[in-house]
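All protein chains but one are shown in place.
Chain lettering (A, B and C) follows the sequence in which the chains are written, and residue indices restart at 1 in each chain.
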Amino acid sequence: MIGGGQGAFIGAVHRHAAGLDGHYELVCGAFSRDADNNQQTADELSIASERAYGSWQMLIEEESKLPADQRVQVLAIVTPNHLHVEVAKAALAAGIHVFCEKPLAISLDEAKSLQPVLASQPVLLGLAHTYIGYPMVWQARHMIENGELGDIRKVFVEYPQGWLSSALEKDNKQASWRTDPSKSGGSGCMGDIGTHALNMAEFVTGDKVTKLCADMHTHVEGRRLDDDGAALLRFAGGASGVLIASQVCAGEENGLKVRVYGEKGSIEWFQMRPDSLLVRSVDAPMVTLRAGQGMPGLCDEALSRCRIPGGHPEGYLEAMGNLYTSFAKAVRGGQTGKADGVPGLVDGLRGMAFIETMLSSTGSEAKWTDFVDCA
Amino acid sequence: MIGGGQGAFIGAVHRHAAGLDGHYELVCGAFSRDADNNQQTADELSIASERAYGSWQMLIEEESKLPADQRVQVLAIVTPNHLHVEVAKAALAAGIHVFCEKPLAISLDEAKSLQPVLASQPVLLGLAHTYIGYPMVWQARHMIENGELGDIRKVFVEYPQGWLSSALEKDNKQASWRTDPSKSGGSGCMGDIGTHALNMAEFVTGDKVTKLCADMHTHVEGRRLDDDGAALLRFAGGASGVLIASQVCAGEENGLKVRVYGEKGSIEWFQMRPDSLLVRSVDAPMVTLRAGQGMPGLCDEALSRCRIPGGHPEGYLEAMGNLYTSFAKAVRGGQTGKADGVPGLVDGLRGMAFIETMLSSTGSEAKWTDFVDCA
Amino acid sequence: MIGGGQGAFIGAVHRHAAGLDGHYELVCGAFSRDADNNQQTADELSIASERAYGSWQMLIEEESKLPADQRVQVLAIVTPNHLHVEVAKAALAAGIHVFCEKPLAISLDEAKSLQPVLASQPVLLGLAHTYIGYPMVWQARHMIENGELGDIRKVFVEYPQGWLSSALEKDNKQASWRTDPSKSGGSGCMGDIGTHALNMAEFVTGDKVTKLCADMHTHVEGRRLDDDGAALLRFAGGASGVLIASQVCAGEENGLKVRVYGEKGSIEWFQMRPDSLLVRSVDAPMVTLRAGQGMPGLCDEALSRCRIPGGHPEGYLEAMGNLYTSFAKAVRGGQTGKADGVPGLVDGLRGMAFIETMLSSTGSEAKWTDFVDCA
Partner (left out) sequence: MIGGGQGAFIGAVHRHAAGLDGHYELVCGAFSRDADNNQQTADELSIASERAYGSWQMLIEEESKLPADQRVQVLAIVTPNHLHVEVAKAALAAGIHVFCEKPLAISLDEAKSLQPVLASQPVLLGLAHTYIGYPMVWQARHMIENGELGDIRKVFVEYPQGWLSSALEKDNKQASWRTDPSKSGGSGCMGDIGTHALNMAEFVTGDKVTKLCADMHTHVEGRRLDDDGAALLRFAGGASGVLIASQVCAGEENGLKVRVYGEKGSIEWFQMRPDSLLVRSVDAPMVTLRAGQGMPGLCDEALSRCRIPGGHPEGYLEAMGNLYTSFAKAVRGGQTGKADGVPGLVDGLRGMAFIETMLSSTGSEAKWTDFVDCA
């Protein structure tokens, strides 16, 4: 693991998730540039002191010298955004699989620089679009792919959070780097959660946004990046929709919700009640599909992502655990490039293109803007 | 009552609502151009046969001849849109108060033609923006006016319905006139429910939309008017937001929802659970305010619109009943122009201006468009 | 109307409900023994002063003298319990139909005294078990009767309220008579809401409780009647269950809920979201049936009790309005004894028998007790 020292947020989340199914053992890390923090984190995690490295460069260098059966196999990158590509490139080049936080980079160009190295090595790059790990998201995708909703007409995806309603960046490490363009990239809110919303909309529909018309805002005085925005969307398959992502929705927790409406019916999924998928129809009562082993009406992709019977809630860590487990299977199965069931480089590129398209579109003369090419 | 014969929808709704609090007696009507329908409706409603008129013109003419204490006092207009202004104008000119279905007209210009007659007579014009009749909508407005949320930043209003997902207009009277430009005006969905969404957003915030960027669609083949749309919004007070109104959200019933986020907190109200108002805060747990006589935390405007104690649900008819009761009080109190607590001409003009602004803005070159002047 | 003067609760509820569908006109009343209150109530309700009677006896006497086409047809009795039978008996004997609040009497014996008069006159007796007026309660009954759940195994009915958590009877008129044995009868909570719970359980299942084992309590110091209780239940058809009724569940509003489990599936209905019926199954996902005109999956009994399309909530007043409308149809149709679709004498007798059975069963030596004979 690179990053994830004391005071960090997402590193511990990755460790919980990776531990869930027994596929991973944490063997080494460069958790913090602060030597004390790094050492204390390593101690807490029972990492052998010789494998608690002072920098990510040292980690890659030293681990590469170890025999193949002792060497780290998968590197989790949980640093702020500006280090993602640099670290990932070095790790991939050294033959180490990478599971990286999103957004993938601080710019689309930077992200694209991962393409050659990923193509040239027998390695995998996974991206922590965690919400894609929920079973009911796969169920939704399955039903849409299967034509159960008919042709898709409308896609509404929203992601309201409230934690940046005030100038939290003055005191809070998480808020600080997320609102610092040098560490976060050209967007705050769109990079942090707008990319999740886009990824969800495209994953569930199996479709791509082709153009959008954006309206981004910065509400908190002195903040250097956007903390809020929305966009009208058009999809390749003919659907239209709306994307909302905001971090100044006071009092909201983590309200990612996606709704997809087709000719015949619709689905609704809400991250804060992730084990339910609402299925509506033009001519039949609403059905609530429920996650869980053995639950009726679920497709294999959903069932295989449930560990326990219905009524025993699984949540966010289990969703990320599903990504980690799919990634482990891909490693063992010798897959390269992209791991089945795990967002990868293409998703990362689309996320960066989304940020750039939003930034181009928004403004006092907002206009429909073609989605930036990222193939 | 003008309109509301057999096969109509909203006429019966008005009769239920008006009956709820005992302020109205239905004494005369011109329910249908079809003489049989008109007569049967009158019989069902126990209207004296001499006051079941063959046309709205006859109704106004004959009723005007009656002594003041026998004459109809309030005329409910529940016809398709294209008759609203013509009938209203004649009734108001004859000194009869008018309670009219929305949207007010088939164009802004037509709506404006009501201004002189309303100004010149001691009469009232009320508009059936029924959702404004719910107690918790008044509670939300009160809290925002009172500064409990701080400065308003975001307003999300959505109104998904699914009943026009297919070409229902072939067989269904309601669908037929609503998709016929000659009866409905220049817009289908925006006129029918978009105006409700706008009205709700402006009522609750006490603010006005100043510009918007729209995306309207017609999904069902052969349909002559829009059945779906969305817009990015900007408000005079500095807030921004999103409005969604669609009648092709397959499986949705009548999902009007409004969310308003300020610096300090937020409110959420959903028409399908109208007796709850969710109040969130940046630094305190969520509170659920509940409608009902004697319920804690409610303002007078909300309490006065509750008939029974909390836990005994009141719904849509009670909301419309609240408008009718406020209108009755205004009549008795000798108010003129606009009745306290009831949407009126200004709301009607804004609704028409909204439709025209949306139509101007939408298109392949959608752009931010200033809200059409309607003062 | 007898009772329902200023300061009363349920009288106004009856007036709203009776006004909803246009079948009733309030023509006379004896609203209060207090002459001022009586007169003011009559004035508010626009009752002709000669028909605002000083006592219920006068009302019956004077109205009986009027020609048949002017005389009151239906008397609503909304007094405290101890007057129900006395007034009802006199009205029925005078040929006036009676729609009476529940519980029917202050004792089973008193209630039985209504049998001969009801049998001897061409009159109807209706009882305000209002919750039976909800469409989805009829839907539940229909499905169970139809065998859709298979043989019934478990019935859970609960009715938590919190309004009597403190000694409210000191200041509150409603609380005062409800906790006064001379006005309320032998039970407080079981009479007031336990009877609703029993009625719901028996109505929905179409089955009868044959024995029960009770535990009743009085929690508030100085209170003279029970304010809380529960019972284990056995039904004639082989099911067992639990009934809970309490008025000291601090913070609860009016939480009547019924759940019925059969071999194949189950239903759940909750009065505070009355337009949804949850239908679960052993081998299929949960279905949510929704009230409303034209909603899929509803039986005729449910549909005929919906005034407006799905998504436009109807509530408690509409439920009572359904009883009033069924009662009006029965009057017009010349039914006698019991009105179709409206609880009647048999329900009232069972309610009184329930109270007496509960009182027999509870105590430090609580035991299974056969349901008191009330045929």
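The definition used in the following text is that a contact is a pair of C-beta atoms (placed from the backbone, for glycine too) under 8 Å apart; a residue touches a chain by one contact, two chains touch by 3 or more.
Keep in mind the model is a prediction, meaning the values are calculated, not measured.
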Inset, instruction - Looking beyond the chains shown, say which of A:Gly255, A:Gly297 or A:Gly337 touches the absent one. - result: A:Gly255
Legend entry - Hidden-chain contact residue, picked from the options C:Asp34, C:Asp180 or C:Asp215: C:Asp215
Inset, instruction - From the listed residues C:Pro103, C:Gly265 or C:Gly341, report the one that touches the chain absent from this view. - result: C:Gly265
Inset, instruction - Spell out, residue by residue, where the missing chain touches chain A. - result: 9, 12-13, 15-16, 19-22, 26, 45-46, 161, 163, 252-255, 271-274, 290, 292, 307-318
Legend entry - Contact set of chain C toward the excluded chain (per top definition): 149-150, 153-154, 156, 158, 160, 162, 165-166, 213, 215, 217, 219, 228, 230, 232, 240-242, 244, 246, 248-252, 259, 261-266, 279-282, 286, 364-368
Legend entry - Contact set of chain B toward the excluded chain (per top definition): 281, 283-290, 295-297
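Going forward, only the chains that are shown with their structure count from here on.
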Inset, instruction - Go ahead and note the Å separation of the Cα centroids belonging to chain A and chain B. - result: 42
Inset, instruction - Return the distance between the CA-based centres of chain B and chain C, expressed in whole Å. - result: 35
Inset, instruction - List the centre-to-centre spacing of chain A and chain C in whole Å, with centres computed as mean CA coordinates. - result: 55
Legend entry - Residues of chain C engaged with two or more neighbouring chains: 290
